[in-house]
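I have a structure here, written as structure tokens, and I will follow up with some questions on it.
Only one protein chain is missing; all other protein chains are in place.
Chain lettering (A and B) follows the sequence in which the chains are written, and residue indices restart at 1 in each chain.
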Amino acid sequence: MWRIRLYQLIVLGVFLGGWEWVSDRHIRTLWISKPSLIAERTLDWFFSGFIYSHILATLQIAGLGLLIGTAIGVVFGIVLGLQRSLSRLLDPILGGAYTLPRIAFLPVLLFWFGFGFRPLVALVVLMIFFVLFYNTRAGVESVDGDLVASMRVMGATRLQVIRMVILPSIVPFVLAAMMIAAPYALVGAIVGEIFIGSRGLGFLIVSSTGGLDLTGTFAACLVVTVISLIATLVIARHGPRLLGRSPGTIGGSAGAAF
Amino acid sequence: MINITGVSKSFEKDGQKIDAVKDFSLTVSDGEFVALIGPSGCGKSTVLNMIAGLLAPEEGTVEYNGDLVTAINTSVGYMTQKDSLLPWRTTEGNISAPLDIRRVPKSERAALVSQAIEKVRLGGFERHHPDELSGGMRKRVLLARTLIYEPDTLLMDEPFAALDALLKLVMQEELLRIWSEARATVVYVTHDLTEAISIADRIVVFSKRPGRIVLDLPIELERPRDFDTIRSSPEFLKLHNRVWATLRHEVVSQEEASGEGR
Partner (left out) sequence: MLSTRPRVAFARFLIIVGIVVAWDLASRTFIDPFYISQPFDVAERLWDWVSTGDIVEHVLATMSELVFGLVIGVVLGVLVALILGSSPTLAAVFRPFVTVAYSFPQLAVTPLYILWFGVFLMPKVVLISVVVFFLMFFNTFEGVKNVEGDLIAAMRVMGAKRFDVFRIVVLPASAVFLITGLRHAVPFALRAAVFGEFLASVRGVGFLAVTSARSYCSAGLFAALASTLS
């Protein structure tokens, strides 16, 4: 084990050292910055408090989008989960919509919601809606038919069945879906900010790059990496326990989410 | 009183129409314990579901206490083979679900629930969740839940089929004990001949699909029944042979029919 750790340190050292060494010897620092400058800048951001408002802005958009997307996805999931025939009818249309490049809708969202945070939240909602919808629907459909039938025979109305059986059964499905969706929401917020942001981590990346301050670009990327890493690890570690015995894989990854 | 007259019901499977029951009639009088027995897939559960109002017949009528069953029949209790318990509720919570549904005031629930728990001998397990209970205990919870709103008919669809043989015996005896107090009408679906003869007043043997009645036989064994003695009695053996002769024929021809179908 310690040998592998050592190799890992060597790889990291060679990578960072090589970068540091090449910078300004073979390639101008302007174009690639250097690790020491990036580390300094990142620490400076944290100590001066500059970075927090940007982190907060991004997390707010991701969180708000996650909540709204969850609400919409759960409602759609319950309705279509209960209306099987309607669900079957709409399936290819929904499937088609699911494969659309949602990022391509950014200009449309801009068009509809104007500037500011609203188109960004809308993008996050678009990115996570289907994860929530499909999981919720799967949860509703997995409810034991016998259970529902026996509740009905006991005299339960449709609403009582939804309250007593459906809602409690889908809780683990919705939680799992939110965990899968959380990194997507983060990516949605950052990517949206790159395109039309005025603050936040995505904006920090694009504005630093635009100002030829690549140290700032890399520092912002570093912060993004750390945040998404924390999110991924927390979900991977605590997700299964939160969900108890629920099935399915837990946690998405930001790398492949857009 | 349950009156089923000339009902038919079919299902679509892989684009093919399959008749579950065709022109089927059956009358069950109040307080009677009837066992429906037959080869698997012969439409026994379909009949049960029609009495419960979960399925509507395509032809014919189902009457319950003189009224046509057109919606879900909430004066029956239904116990299925699977444990249809709410996994997130405790024993108490599950048993009080029907009271919750019927909006019985919270103050009255506790007494009813503890009474029911006592009846099925689950004392000490009030706060356990279903996954902390054994298979037999889950059946007891189901039984208590079904009995708590005092339905005048119990529909039971192979309720103990998933249990091992010994536990099954225990649960059958429990059921008879509770039934002798409650005196509800019971329609009990099974494919276990020994079980049917031991517990029922009357056995109705279904033909292979589409289900019709090929034998309707009263079981005049004395109650209360002691399983150990009746199962070795000559009357029991006679009944067993009589029913088995009919049932065997149906099971074999059902097998052959489904073999040809493939």
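In this section, a residue touches a chain if its C-beta (ideal position, glycine included) is under 8 Å from a C-beta of that chain, and two chains touch if they have at least 3 such contacts.
All values reported here derive from a predicted model rather than from experimental measurement.
Participant: Taking the complete complex into account, tell me which visible chains touch the one left out.
Facilitator: The chain that is not shown touches these displayed chains: A.
Participant: Of A:39, A:103 or A:143, which residue touches the hidden chain?
Facilitator: Reading the full complex, the residue touching the unseen chain is A:103.
Participant: Hey, which subunit A residues sit against the chain that's not shown?
Facilitator: 4, 7-8, 11-12, 31, 88-90, 92-93, 99-108, 110-112, 183, 186-187, 190-191, 194-195, 202, 205-206, 209-210, 212, 214, 217, 221, 224-225, 228-229, 231-232, 253-258
Definition applied: only the chains that are shown with their structure count from here on.
Participant: Express in whole angstrom the distance between the two chain centres, defined as the mean CA positions of subunit A and subunit B.
Facilitator: Taking the mean C-alpha position of each chain, the two centres sit 50 Å apart.
Participant: Help me check something: in the complex, which residues belonging to subunit A touch subunit B?
Facilitator: So the residues of subunit A in touch with subunit B come to 144, 146-147, 149-156, 160, 164-165, 168, 245.
Participant: Taking the touch rule as given, give the residues of subunit B at its contact with subunit A in the complex, in rising order.
Facilitator: Per the stated touch rule, the residues are 49, 52-54, 72-74, 76-80, 82, 84-86, 88, 97-98, 100-102, 131, 145, 149, 155.
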